[in-house]
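Here the complex is missing one protein chain, while the rest keep their positions.
Lettered A and B in written order, each chain numbered from 1.
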Amino acid sequence: MQASPPSLLSAAWIIARKDLAVELRTRSAFLSVLVFTLLGLATFYFAWDPSAVAAVDLAPGVLWVTFTFAGLLGLHRSFGMEAQDRAIDALLVAPVEREAIYLGKALANFVFVGTVLCAALPALVLFYNLPPAPALAALAPIALLAAIGLVSVGTLFSSMAVNTRLAELLLPMLSLPFFVPIVMASSQASTRLLAGRPLAEAMPWIKILIAFDLVFVVACTVAFPYTLEE
Amino acid sequence: MPDTYSYFVAAYVVACVVYGAYLASLWWRSKRD
Partner (left out) sequence: MLLALAAVAGAVTRILAFTPYEAHQGAAQKIYYIHVPAAMSAYLALGVVAAMSIVYLWLHDERSDRLAESAAEVSFVFTTVVLVTGPLWARPIWNTWWSWDARLNLTLFLWFVTAAYLVLRGAIEQDAMRARYSAVLGVLAALLVPFIHLSVYLFRTMHPMPIVLKPSEPSLPREMLTTFLIASLAFLFFGVALIRARYRLTPLLRSSAGGGNA
């Protein structure tokens, strides 16, 4: 019986499921990222002077900064898990295109980050006393777009950093400059929406997010094979 | 004319130091073998 190798997308899906299955079994990375995020949201609250800044103005910035650092924690484990016993070799000999490995891992990371956000967004609404329905309606789509950007760049740099000596330093150092447009655009858009400004005011920033996602998902997918050892 | 002389001196000194340090590092690295 000659089975044909899986197509790009189904291969990516299989790889994503594998990563998520591993994560589900141990849950340690997920829990640590979740706890970090919630603690971060709460800690910023204590640094805040309520008479100077309104909660609704502070909340978005806090969310996106915390999200960025939490994302880095999660991303590190993405290729870190393959480093042990050189498990990456098993992926490399499998009849899947290199790009599928990238897409699969990025997808797994996206699910990971998305799940954390599902807890973080309600927590934000709770801690900062935001009106639940409008806040979540505004934040959720932006979070989705931001997560795509974060995960696309972060997965690529994770694959690079894990092969170097200074992996824990390099992943943030490489990724954070690339996260700057994401954080800026997300914060600006969500601040405006949460303050009740019309959608049109937030649109330029949302467009930047969408453009960023499109450009970098493609660019990182194309660049990924170069980061694998020959 | 405002007295901005100290800033001017500081800037030029810093520039000299940075360029000089880099030139020195190039020179030292070439000698290291």
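Just so it is clear, a residue touches a chain if its C-beta (ideal position, glycine included) is under 8 Å from a C-beta of that chain, and two chains touch if they have at least 3 such contacts.
As the structure is a prediction and not an experimental result, all values here were calculated from the model.
Note on the chain not shown: across the whole complex it touches A, B. On the side of chain B, touch with the chain left out of the figure occurs at residues 1-5, 7-12, 14-15, 18-19, 22-23, 26, 29-30, 32-33.
Residue positions on chain A in contact with the hidden chain: 153, 156, 160, 163-166, 169-170, 173-174, 176-178, 180-181, 184-185, 188, 204-205, 208, 211-212, 215-216, 219-220, 223, 226-227, 229-230, in rising order.
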